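See below for the structure under consideration.
Every protein chain of the complex appears in place save one, which is left out.
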Amino acid sequence: MKFPRLAAIAAVFAVSVTQANAEPIRIGEINSYTRLPAFTEPYKKGWQMALEEINAKGGVHGEKLEVISRDDAGKPGNAVKIAEELVKREKVALLTGTFFSHIGLAVSDYAKQNKVLFVAAEPLTDALIWSKGNDYTFRLRPSTYMQAAMLAAEAAKTDAVKWATVAPNYAYGKDAVAAFKQVLKKLKPSVEFVDEQWPALFKIDAGVTVRALEAAKPDGIYNVTFGPDLGAMVREGTVRGLYENRTVVSLLTGEPEYLEPLKGEAPKGWIVTGYPWYAIDTPEHNAFKAAYEKRWGETLKMGSLVGYNTMLSIAAVLEKAKSTDTDKMIAAMKGLKVATPQGEIVYRAADHQATMGSWVGRTDVVDGGGQMVDWRYIDGAEVLPTAEEAKAMRPTN
Amino acid sequence: MGFYFAQFLTGLASASSLFLVAAGLSIIFGVTRIVNFAHGSLFMLGAFIAYSISQQFGFWVAVPLAALSVGAIGWVMERTVLSRLYGAPELFQLVATFGLVLIVQDAALWIWGPTDLLGPRAPGLTGVVRIFDQPVPEYDLFLITVGFSVLGAIWWMFTRTRFGILVRAATEDREMLQALGVRPARLFQATFFIGAALAGLGGALEMPRQPVSLLMDLNIIAEAFVVVVIGGMGSVTGAFLAALLIAELNAFGILILPEITLVAAFAAMAVVLVIRPYGLLGKQATTAPHAVEIQPPQTLGEAGRLAAAVLVAALFVLPIIAGDFVIVLTADIMIFALFAAGLHFMMGTGGLVSFGHAAFFGIGAYAAALLVERAGIGMEAALILAPVAAAIGAAIIGWFAVRLSGVYLAMLTLAAAQILWSASVQWQDITGGDDGILGIWPAAWASGTTAYYYLTLALTTVGIVSLMMLASGRFGILLRAGRDAPARAQALGIDIKLRNWAAIVIAGSAAGLAGGIFAFSKGSVFPDTLAIPNSVDALVMVLLGGLHAPAGPILGASVFALLEDSLSRLPYWRALLGTAVVGIAVFAPGGIAGSLSGWLKRRRERSA
Partner (left out) sequence: MSTVLDVKGISRNFGGLKAVDDVAFILNNGDVAALIGPNGAGKTTCFNLLSGALSVNAGTVLFGGHDITRWQPHQRARAGIGRTFQIAATFRSMTAIENVEAALMAAGMNTDTAEKLLEDVGMSAMTAAPVTTLAYGDVKRVELAMALASEPALLLLDEPTAGMAAEERHRIMQRISDLVRARGITVLFTEHDMDAVFGYASRILAMDQGRLIADDTPDAVRNDARVQRVYLGAPEDGDA
C-alpha cells in the first residue's frame, strides 16, 4: 500500500477484527416491527426476556449474547438488505426472526447463498422447510400444514360436507387452503368445496365477501384471514347471520393477538388453533407466565412464546455446537432438543422443522372476552409427515 | 334477484364510505391543487380518535367530534406545512404530504399502540333489515344515507353559499378568484378543514365495520386516488359516481373473479383516463398547473467534470479500502442513482412528472428474474433485456401518458404502476405473488461482493453519463423547449408528443437497467419494487438532489440511502424520515445541489 493513511485504516480494521473475539456473540434479528406490530411487539418482548435470562446466567460457554434487531418494514427487499448488513457489517454469527412467509423465504434464500445459519421464528409457509428448504434454514413455529392438518382432523369429525374457504390472497393463504383441503379430503372423501374467496391481504371488503360466501350455501367455512381482516369478517358475517348453524374452522384465530381485540364480539364455537395461555397449567408455563407478566406488566401473546422459544433455541444450539462456525451450528441444529415453557421440542434433522405444537379448541366468550375452551395441545410431531416423506419433499442439492 | 339487489346495496355502503374520503381529497385538490397523500392518514386518525372518544362518550358523540378534530388537524397541516408550498411545483407538495404520512403513522403507533382496536358498533343500528328476504345490515343503510346526504350537502354548499361559490371559482378559474378580491389563504384553510373533516368522518364511520388499525391509511389512499382520478379531479359529483363504480365493480367482480380484486380498480382508472383524460366529470384546468419549475439547468462545468472523474476514480478504488458492507451500500446507492437519474431526466428536462416510476424499475427487475427463472438465460443477456423490457413497458404506458399533462400524466403513471403492482401480487403463477422470485444470483464471474460491485459501477456509470449527455445535447435541448413553451416548440417543427414519448422510454429503460442490476444484487425480486413507496423514494431522491442540477440524482440517492440507513435503526425512524422529507420540501426546494450552488454563487458574489 502506497499511502500511509490506507495502512492506518487497514490497521484499524485489523484491530477491530481481533477485538471482535472478546465481544459477545452477535445474533442478527430481523422482523416486521412496523408492519405488523400487533404480533411482532410481543414477540420482541419474548426474546428480550429470554436473552436477559440467558445473559443473567452468564451467557453461553461464558460468552454473552447480543442481539442486533432491525425492522424490515414488511418488505422482503429490505429484509435481504438488512441481512446483508448484519452479516457483512455487524458480523453476526447467525440470522433469526421474520414473520411474513415471503420475507422468511427471502432471508432463507440469502442464508443459502451466503452460507449463514437462519433460525426462522415465525413464518409459516411450508415451502421454507419443504419445497424450498435448504441446509441453512431451520424453523420453529408449527407450519401452515401442521396447523391446517390439526384443524382438518377436527373438521372431519363434524357433519359439514359442503365447505367454503376464505383466505388472504398470498402464499400463506394459498398454502393454508391447499393443506386443509388435502388433509380433509383424505380423512373424509365425501366433502365438497363449493366456494373460495381470496380477498387481498388487509384490504378485505368484508361485506361483499360475506355475501359471496353466503351465496354458496356451505355447511362449513374455513377461515384463514387474520389481523384487521378477521375483525371485519367477524362483524360483517355475524350481523348477516353467516355463521349461524354453520361449522366454522379458523386458523390462528385462538391466538390472543387476534382473539383479544374482538372482546365480547369474539365468535362462539369456532374450531381454532391458538394459545390459551390463561388456562395452561404446567409448572414450566406457570413460571414463564409469571416472569413475563412481571417483566412487561402485560399478559402473554402467541408472539411472546415464539420469541422466547426462538432465543432459547439459539442459546441451545450455541451451547451444543460450542462454536459459531456455521457448519458446526447446522450440525448441532439437527435433532436439537430445547426445553421450552410448553415442553421439549426437537428440530427434526430430516426437514429442519421444530416439533413445537399448537393448541386446538373452540372459541367462546368468557368474562366479556374471547377465549379458547375445550382445548388440547397437539404436539407437532403428531401431524408432521414421516422423516422419509419430509425428506422427499426437499430439494436434493 | 333479491341476492343481487342486496349485493348492490352492500356495494353502495362501501361506495359511501369511499366517497367521503374521496370527496375531501377532490375538493382539496380542486382548490389548492395539492395531491394530498396524507389524506389516508386523516382517515385513519378519524377512526383512532373516534375510537378513543367512543370509550368515554359512546359512538354517536364520537363520530362528529372525531370529524371535527380531524378537520382541525387538517387545518394545522395546511398552516404549518402545505401553506408554504403553494408556489412550489406539485412534486414538492406530493413529496411533503408523503412525509406527513410517515409522521402520522409513527404518531398513531406511539399514541394508540400496535394492537388493532375494535371500536363499538353503532347503537340502534346493530341489526339487519330483510329486503327481498336478504339480510341487509341497518348500518349499511345508514352509511348509504350518509353518503347521499353528504353529496346533497356539498351540492347545496357549492350552489347556495358564498363559500361554495368561491370554492368552485377556485377550482375552475383561479384568476376569477383574484378578481373577486378573495384572500386565497382563508379559502385554502377552510377547504383543508372541510376536506380533512370529511376524511375523519369517513374514518370514524368505518369503526363499526372493521377494526381500527395502523394499516388503514395506505389501504384507503390508493383507492381514494383512483376514485378522484376517475371522477375528475376537483369534481365531487364525479367522485360520487366513481366511488359507486369502483365499489360495485368490486361487489360483483368478487362473485366472478374473487382473485383479481386489486387489479380491477386500477384497470378501470387506466381505461377511464385513456377515454376521458380528465376523468368522468373533470375539466381541464384553465390555469394548467405547472408540474415542475422552469429554470435554466445548472451546467456541469469544468469543475463538475473534474469532480465526476474524481468520484468515478474514488468508486473504483473503494473496494480496496472499504469493508464488504460499505461496498454493498455504495452499490445500492449507484443503482438508485441510475433509477433517479432517469426520473430526473424526464422530470427536470422534459417536465414530465411520474408518480409511478417504480413501474419501470419493477419491469426491469421482474424481466431479469423471469428470464433467468423461466427461460434459463444467463445474467448477461438478462441485464441487456431488462432495460429493453422496461423500454417496451414505457413505450406502452408513455403512449397513453403523453396525451396528458401535469398531474394527470403523473396520475396515469401511478395507475399503470399500480396495475403492474397488483398483477405482481395476484398473478401468482407467473410472478410468485408476494413470495416473489428467489435465487436470481449473478453469473459466476460477477458473483461475490466486489465483482458485482464493479459490474454495477460500470453499468450505472454508462447509464448516468448517457443520460447527462442526452440532457445537455440536442435531444435534451429540444425536449426542454417542448417543456418551456409547447406551442412555440411545435411551431418550430418539434413533435412534442413523440419527443416526450421518447424521453419516457429512455427514462424507463434507465430504470429498467437499475431494476435488473438490483435483482441480481439482491438475488430476488418482490412486488415492493413496483409499489408506491418505491416510486416516492425515486421522487424524494430527485427532489433531495435538486431537479435542475446534473449531479442531483447522484447526490439525492447518496443522501437518501445514508439517511435511511442511519435512521432505520432508531425507534420511530419513519417519523424522523418524514420530518426530514417535509423539511427539505419546505426549506430547500432547490435540493442539495441547488442550495449548494446557490451558496457558492452568493459567496462568489460577496468576494467579487
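Letters A and B mark the chains in the order given here, with residues in each chain numbered from 1 onward.
Operating definition for what follows: a residue touches a chain if its C-beta (ideal position, glycine included) is under 8 Å from a C-beta of that chain, and two chains touch if they have at least 3 such contacts.
Fair warning: this is a prediction, and the values are worked out from it, not measured in the lab.
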Output for the hidden chain's shown neighbours is B
Looking at the full complex, which residue from B:94, B:246, B:397 or B:496 touches the chain that isn't shown here? B:496
Write down which of B:478, B:557 or B:584 is the residue touching the left-out chain. B:478
Applying the definition given at the start, please give the residues of chain B touching the unseen chain. 294-297, 474, 477-478, 480-481, 483-485, 487-496
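Basically, only the chains that are shown with their structure count from here on.
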Distance from chain B to chain A - Cα centre to Cα centre, in angstrom: 33
Footprint of chain B on chain A - complex, ascending: 6, 9-10, 13, 34, 37-38, 40-41, 70-71, 73, 75-77, 80-81, 84-85, 88-89, 100-102, 105-106, 109-110, 113, 125, 127, 132, 169-171, 174, 196-209, 211-212, 215, 227-228, 231-232, 235-236, 239-241, 257, 260-263, 265
If you look only at chain B, which of its residues touch chain A in the complex? 3, 6-7, 10-11, 13-14, 105, 109, 113-118, 121, 126-128, 135, 137, 139-140, 208-211, 213-216, 219, 250-251, 254-255, 258-259, 261-262, 320-321, 323-326, 328-329, 332, 425-426, 428, 433-436, 438-439, 441, 449, 522-524, 526, 528-529, 568-569, 573-574
